[in-house]
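Only a single protein chain was left out; the remaining protein chains are all shown in position.
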Amino acid sequence: MRSTWVAALATVAVAGGLTYLDASASSSDPGFDPVRSLGFAVPFATVGLLVLGVLVGTSEFSTGNFRSTFVAVPRRLSVLAGQVLAMTVFAALVAVLAVGSSVLAILPSAASRGITPDLGGDGVLRNLIGSVVLLSGTGLVGAALGAWVRRPVAALVAAVGICLVLPMVLVLAADLVTDPLAASAAGGSSAPESPLETFARFTPTGAADSLLWREGGALQGVLVLAGWVVLPLTAAAIRLSRRDLV
Amino acid sequence: MISSDPRPPAVTGHRVTFVRVLAAEWTKLSGLRWMPWLMTVTVVAATVLALVLSLFARVGTPALELTTSGHLAAQLGLLALGALIGSGEFSTGTCRSTFTAVPRRLPVLMAQMLLTAGIAAVTATLALVGAHLATADHQGFPALGTEPSQTLRISVGFVLQLTLVALLGLGTGALVRSPAAALTTLVVLFVVLEQFLVANPGPVADTVRALTPGSGTRLFADQTGLDDLAAGAGPELGAWGGGAVLAGWTSLVLLAAAYRLRRHDVT
Partner (left out) sequence: MIEVEALTKRYGTTTAVDGVSFTAAAGMVTGFLGPNGAGKSTTMRMIVGLERPTTGRVTVDGQRYADVAAPLRVVGAMLDARSMHPGRTAHRHLLALARTHGIPRSRVEEVLGLTGLESVAGRRVRSFSLGMGQRLGIAAALLGDPGTLILDEPVNGLDPDGVLWVRGLVRDLAAEGRTVFLSSHLMHELALCADRVVVIGQGRVLADATTRQIVERSERAGLVRVRTAEADALLVALADRGADVEVRTDGSLHVRGLSVEEIGSTAARIGAPVLELAAETGSLEEAYLQLTAGSVQYRSGRTLGGEVSR
């Protein structure tokens, strides 16, 4: 589908372009470390992959293609499994290209300051690999939602709501919650995690955070993200096997 | 050769007028099943969001800040509303019937604008009222802000911003003629861009932020919010300035959609 390729291309281009801009902008700073620009474009790339996922997940159903597909292969769940596999490969490919383009994008600014970027450095590798996993996972979340809901607009709204609006809401909530008095009453910097923060860890964005940054949180991040893929997919599978395909 | 019109007309209809086009568009919109559903979900989501946030909020949070906190959900729903109405004719092929009946074309777009604005205003008002009711008595907050003029400005600003947002959605939908493409563009502009600019403040970011359609949210920001924005590096717009920026964007997109409709083929 043409729109799928447009989305994929746009994601890779945006990832590279934005990283380049950020690196050039900060290249004049004294403490410039080019690898710090690497994660800059990831949130934007996430949007691209989300849209990509929704487009792929709904494409069969919105075009009516599903009729010929499921007539040719009556075992519906195996078709779904095949589609999931194909999507995983596609999303991973786009993710690798996006992260790769952001790595390339820091090179010009690094060269202008004579620094060779240290990709093996502290946490950088985790960042890079984690970004690829995150982006692929986001694509799969979009596809899972699309396969479940089957209508592109509704799936897009749901995906945007969960992955983009929800974190903004949580930030808003955190703003409302922060109360200097309560913090000091609980004992200052070693305050236990608020329920809000725990909740946030189970959102896709929170998972991204755990995966990329939090100490020892990588596994938890992957599991949460996987959960966001598996649950809608299960709903999609149930819907597929139970209902008539009309 | 038989003369061209010997039979008595079965219909003595009149010419196409704007009022008639408006009635026709309403007939079309009111028959869409998803519309009342979307409106209800938007209002409920905004109300629930405000309620949930109020549960977390510390004592002393101004009531209006809570009432308008459901905004994020309402905005998403109204963007979708506008995008779906604007692109609906083209994505379903109905445009062929519609523009055969109304070859001047622009009256249809104008009727859609009027109706979208009306539906958006009603939905936004309901969302505001719902959020207010859900948060009003919570933990003993005062029912409304202490300054009536502020309250009025914020309430009107809330409804106005959401209406303009729906119209922007309409224009984008009519321009790109595909609901998914329109919604993606709008989400990037409103949600992603805004989030990004907030997270990375600085003179460039603040200026850009003032000039994006998201600056329309200043319409319902309370005084502290406005003061914070004024303290930043971008141009000082105030509530109505932000509204003007959003209105500018909306007009631009609607004009582009009108141009495309008028000058290009409908197929």
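Just so it is clear, A and B label the chains in written order, and each chain counts residues from 1 on its own.
By our rule, a residue touches a chain if its C-beta (ideal position, glycine included) is under 8 Å from a C-beta of that chain, and two chains touch if they have at least 3 such contacts.
What you are looking at is a predicted structure, and each value in this text was computed from that prediction instead of being measured.
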Omitted chain - touching chains that are shown: B
Interface with the unshown chain - residue positions in chain B: 1-7, 9-11, 13-17, 20-21, 23-25, 27-28, 31-34, 88, 92-97, 99-104, 265-267
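In this section, only the chains that are shown with their structure count from here on.
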Chain centre separation in whole Å, for chain B relative to chain A (CA means): 28
Contact set on chain A toward chain B in their complex: 3, 43-44, 47, 51, 54-55, 152-153, 156-157, 160-161, 164-165, 167-169, 172-173, 176-179, 182, 196
Touch list for chain B against partner chain A, complex: 49, 52-53, 56-58, 61, 65-66, 69, 72-73, 76-77, 80, 83-84, 179-181, 183-184, 187-188, 191-192, 195-196
